[in-house]
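Removed from the display is one protein chain of the complex; every other protein chain stays in position.
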Amino acid sequence: MPSDIILQPATLLTLSLCGYVGGAVAGLLFARHAKLANLLSFSAAALSGVSGLFAALVFLASAAAPLRQIELVPPLNPFVQFTARLDALGAFFLAIVSLIGFGLSVYSLGYAKGFLGRKNIGVLGAFFNMLLLATTLVFLADNAFFFLITWEIMALTAYCLVSFEHERDETRKAGVLYFVMSHIGTGCLILGFLLLFQTSGSYGFDTFHSIGGQMSASRRNAAFLLFLVGFGTKAGIVPLHIWLPAAHPVAPSNVSALMSGVLIKTGIYGMTRTFFEFLGTPPNWWGVTVLTIGTISAVLGVLYALMEHDLKRLLAYHSIENIGIILMGLGAALMFLHTGHGLLASLALIAGLYHTINHAAFKALLFLGAGAVLHTTHTRNMEEMGGLAKRMPTTSFFFLIGAVAISALPPLNGFVSEWLTYQSLLQGFGTTESLIRLMFPLGGAMLALTSALAAACFVKAFGITFLAQPRSHHARQAHEAAPTMLIGQAILTAACVFLGLFPTVFLKLFDPLTEQLIGQQISSQLTVVNGLVLSGIAPNGGTVSTLGISLIALCLVPLPLVLWLLFARGSKTRIGATWDCGLKSLTPQMEYTATGFSKPIRMIFKTLFRPRREVQREYDFSPHFARTIRFEAHVEEIFETRIYRPMRIGILRLSRRIRALQAGSIQAYLIYIFVTLLLLLLFAL
Amino acid sequence: MSLPGILLQTLLLLLLAPLVSGCIKNWKAKLQNRRGPRVWQPYFDILKFLRKDMIISEHASRVFSFAPHVVFLTSLLAGLMVPMVTTQAPLSLFGGMLAVIGLLALGRFFLALGGLDPGSAFGGMGSSREMSLSAIAEPALVLAIFTVAITAGSTDLSRVVAATHGPTLKLLNPAHLMAFAALFIVLLAETGRIPVDNPATHLELTMIHEAMLLEYSGRHLAFMEWGASIKQLVLMTLLVNVFFPIGIATDSSLAALAVSLSAYVLKLLLLSAIIVLVETTNAKLRLFRVPDLLSAAFVLATLALLSTFLFQ
Amino acid sequence: MKLLVPILIAPATAGLACLLVRSRRVMAALGICAFLTTLAMGVRLLREVLAHGAISECYEFFHADALSAWMVLLISTVSLGTSLYAGRYFQRDLAAKIITPGRMREFFVLTPFFAAGMFLVVLSNSLGVMWAAVEATALSSVLLVAIYNRKTSLEAAWKYVILGSLGLGLALLGTVYVYAAACKNQSERLPSFNWSHLMTVADQLDPGLIKLAFVLALVGYGTKAGLAPMHSWLPDAHSEAPSPTSAMLSGVSLKVALYALLRFHILATACLDSAFSRSLLLYRLWAVLYVPRSAVHFGAAQPQTDACLFKPRTRGSDLHRHCDEHIRHHLRRVVAHGLSCTDEASFVHGCRKY
Partner (left out) sequence: MTAPVELGSQLITLMAALMLVVQLFMVVQQMLLTNIRLFAIQSLFLAGIATVIGYAHHATHVYVLAVLTLLGKVLLLPRLLTRLVRRINIIQEIEPLLNAPTSMLLCGGLTLLGYLVARPFTSLERLGNNTLAIAMTLVLTGFFLMFNRRKAITQVLALLTVENGVMLAAVALTTYGMPLVVELGIFFDVMVAVMISGILVYRIRESFASMDTSKLTQLKG
């Protein structure tokens, strides 16, 4: 009897929520003695992460389980009920936040020790727990008010965590930018929910179910655009992405991992919930807009990532790229819903959501790797790293797994979700007669370009950071990360490998989700040959089995050994110097640099980047014998310079002109009131 | 999915690949009225490399020695998924065209890392150029394959081959021709042929693929070379069998297999002849002219896609 | 059942007691316990009002419905917060000799009266008494603004007094018109001026008078509430006042004036069709939004001016949010008064439109 009580999702869920609250309180209470606070708060977060994960998986596995209404706080007035609801979509995202939360908390146990002398670890732990709690509640909120309140708490705690190391000016600026942008988003959300409220009469999410049908077309489109902008700002889609590459790098690494892995997914959760559940069958242009935004975000995200040589900014830009890929899946699903292809819509939706959890796993893993590297080399600039593979073997191995996964290379999870996206795009070509269907193959081509560029970017990131000779003193003295940090990374690597090799096992959990959103259960069609092989929907759709590929690869491994035994038993291997064209010896300065590595791409896409470089040469008597040469290269961030800066200048100029209104003399004020009174009297006559 | 099928195809891959690159080298020399190396010279090279001692740079990490195995195995796996002799490739259940592209990309990923590891400028330059150019070639490759897959209705190669193999000679259909042209350009870029990269030289300005192999020696170099030639064979098979599946065996009777094997070798040699012609008549393009060539391939692939339903 | 009267008496006695006491700590303690009692009573009042509708005491002179109960809670929480804060705040000022003990005693005497005035506004039933209470709050806060005897605070206090009393003069004229309208249709000698009574008879009032009354009330109470074109005194007064007073001013006293304005608004909508007063409030709202003055002061040095400058803009949204809250309360209260459902729906719908 007790076992099934414990396994009840509701009890597990409440356990996880209380765990987070306990962690936060413990963090604050023991803030003075850092080690204890660190241990308590992060282990509490880890435990609640695990219980949250089990709650979600148990709920999804027992697919037929109905929606569960859990009253968290007694209702104050009829409109604000703090009720949480565990349904399929919420459970899926709950699984993401718990899995990543668990990995990150274990990692933070070791990572937070880095702040021992400088910062207050208790506060970091407390905010960390609060952020996880708020994000979990966002996924469980069942009422627009409760949703917006938790959304706001999440934004605030994230702001506090982003500006945790606020002594640096760069952090403060990024924090403010994040704060302003997330509030613009929340503003749009409030308006959107108000529009829904006007039709449904109450704020509960159950009354919003497919409310789109009863709304007038213009109001429905307005609601769609508001939600797109509101959730898009949080997700970081292209025109609204400028806060992401600023905020993520400055945050402590475990926080930026949490933000990249989970926080931007709340945007995706919001979009899925509103577009698929609330706004009913979409008109065609919704899907087309989301697909286009997704493609643009993907391509631009990866192109700007290639130009970065700050490791964490590079990873932040990649978050934009992967959000783009997720949106391509969602956009395709919306278009299929419009043309009434339920099966294809659920395939595209599964592709999008599967990539969400994949991205959460490998992006968090990469940020943890970057955090470990940052921890020892005290710099984010890749040009000062190098040779870390020998000094930090395990971290570099995990980083390599993450890099392979994010570049969508078989047999890992990035490849599986991109394969599903390709399948949905391919099948999409046949769904309509209009020219819109051209978007699918072109989208596929752009997806291919993105993943190839991502591969190039991560060859650069891994190669320059971990391989060849260390380029700086710190890199030379680098030492392996603490064991807990390695365990944290190991958890996420295991997640990546499992999600990559056994997709069919995981796809069954999607059934209740697609059932709820689109009314289709298609995991049976996706798994062929006793559940080992993944297949596209169409009867003769392509099949792929990452498990099969890896097994055959294992069988082929002895082949080189056999050849070596047959022919080369006598050969020896010697360690020698790298070929240096007769110079005395290769120095680290002669190695290829990150800027050099991305030079061809910069030249190919010069119209987009508009690169500028300045070379200052100081010399005593002849320019040919320079004493010092200073080289500086810039890539123009077009969104920043073309859109956001002119807007800011315009607003400031407008406000300066209006300032004249407050003239300071009492006569002026009296005249204002007098004129208003006269106007109103005339108006009232 | 039968075991003998896998073994046969692996053997075929291992043996045929060096032959093809040998022929290309030999014919190119003949065209430039040089005697050139023997056609089976690559076999001797590989055997010699296997036997020689290896020198590994002191800066290199374990990735350096892991990369050759990955390149070799991924090329083999990709080869097993491509229908060479029978319409049904041995591993077709485990992956279609997208899996082939993915495996080749995995091989390229580790090849580039191997190039960066020893810390020499040549390797870095080679990896940077290889990754950039292949990134630009990828969309054209995927779009061409999409076009073919759309006409056949699935990305599973055996179904695609079966579809084009049908009675009606789909070979001259404009969509297929343009897709073939696009894929041919991508083949030149991927295998490092003349207009994009010069396979025969060690001059650092002109070599892309060779630069990454500079630091390899002994057994590793053998696997790298062998893997590269297998990759070239896989791409050529893709081109040959998907677009001109004449004589490919549908059932596994001995006679049919023999006929399809000879037809397949003949077609391969024909394609190598075309490659040799292209290589001898063209000079190597400047690095930043290559993207224009590859965008031309992309435009061709888009035209192919358009023509699937415009000129139906 | 004596609930409303003690809410008024508690702060008044605290104020008087502070007159006699010398030490700062005792005065602060007095203030704190006064507001603690009002908070407790406020909570009880809210629960009682939520339980069974509006309650009134000593023959209709005091009247508390959901809206005023909510406001009582708001006022007591804010004043509790400020009095807690004020104790420590003045310790620092006293040490730095910015302020003389006499002036500080002035603060501790006037603040409870200030709060008592606000309670009276919220709880009084008759519009005339409500006006007098608003005037009382304005006057008691003027000296609070001028506590620091600097040039700028005197200037701010002067502007505050002149504009405030002018606005309230107009509001008084508005109240007189409403009263005139009430007299016109009742024959008996002394028509009661109680708000609850007026609501019942609202639709028979003469629309012209009510329209004029609403306009004057809008300008009058609007000046006190700092709505858009009449807001100029607000940033100066709030930035010059000591921060606890400025908190009370911006936190509550503007809301109280808004409360009074809303009383008129409900009356006007009940009497005329909802178009007139809604369009006026819309105009007010538009005026608030039109004046992005909060943007004006991004550059201004004093943070407090920024803070209170945000007030009008937030007031706009306050007004909006308030309206939502108030609408809900009106809903409950209007239903309690037995108005027909359609009118209430149109009212709610009308209100929500802007």
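Which chain is which? They are A, B and C, in the order written, and residues in each are numbered from 1.
Heads up, the rule we're going with is that a residue touches a chain if its C-beta (ideal position, glycine included) is under 8 Å from a C-beta of that chain, and two chains touch if they have at least 3 such contacts.
As the structure is a computational prediction, the values presented were derived from the model and not from experiment.
S.K.: Since one chain is left out of the picture, which of the remaining chains does it touch in the full complex?
M.R.: A, C
S.K.: Looking at C:7, C:39, C:123 or C:157, which makes contact with the chain not pictured?
M.R.: C:157
S.K.: With the full complex in mind, choose from C:84, C:98 or C:132 the residue touching the hidden chain.
M.R.: Among C:84, C:98 or C:132, only C:132 touches the chain that is not shown.
S.K.: Counting contacts across the full complex, list the positions on chain A that touch the omitted chain.
M.R.: These residues touch the chain not displayed: 659-667, 670-671, 674, 677-678, 681, 685.
S.K.: So which bits of chain C touch the chain we can't see?
M.R.: 126, 128-129, 131-132, 135-136, 139, 142-143, 146, 149, 151-152, 154-159, 161-162, 165-166, 169-170, 172-173, 176-177, 179-180, 183-184, 189-190, 193, 206, 208-209, 212, 235-236, 239-240, 293, 296-297, 300
Simple rule for what comes next: only the chains that are shown with their structure count from here on.
S.K.: CA centre of chain B versus CA centre of chain C: separation in Å?
M.R.: One centre to the other, that is 81 Å.
S.K.: Once you find the CA centre of chain A and the CA centre of chain B, what distance in Å lies between them?
M.R.: 35
S.K.: Touching residues of chain A toward chain C in the complex: what are they?
M.R.: 77-79, 198, 651-652, 654-656, 658-659, 661-662, 666, 668-670, 672-673, 675-677, 680-681, 683-684
S.K.: Given the complex with chain A, which residues does chain C contribute to the contact?
M.R.: By the definition above, chain C touches chain A via 158-159, 162-163, 166-167, 170, 211-212, 214-215, 218-219, 223, 229-230, 232-233, 235, 280, 291-293, 295-300, 328, 352.
S.K.: For a test of understanding, state which residues of chain A touch chain B in their complex under the given definition.
M.R.: 386-387, 389-390, 393, 396, 400, 404, 407-410, 415, 419, 422-423, 426, 429-430, 438, 441-442, 444-449, 451-453, 455-456, 458-460, 462-464, 466-469, 529, 533, 536, 538, 540-545, 548-549, 552-553, 556-557, 559-560, 563-564, 567-568, 570-580, 586, 588, 590-592, 596-601, 603-604
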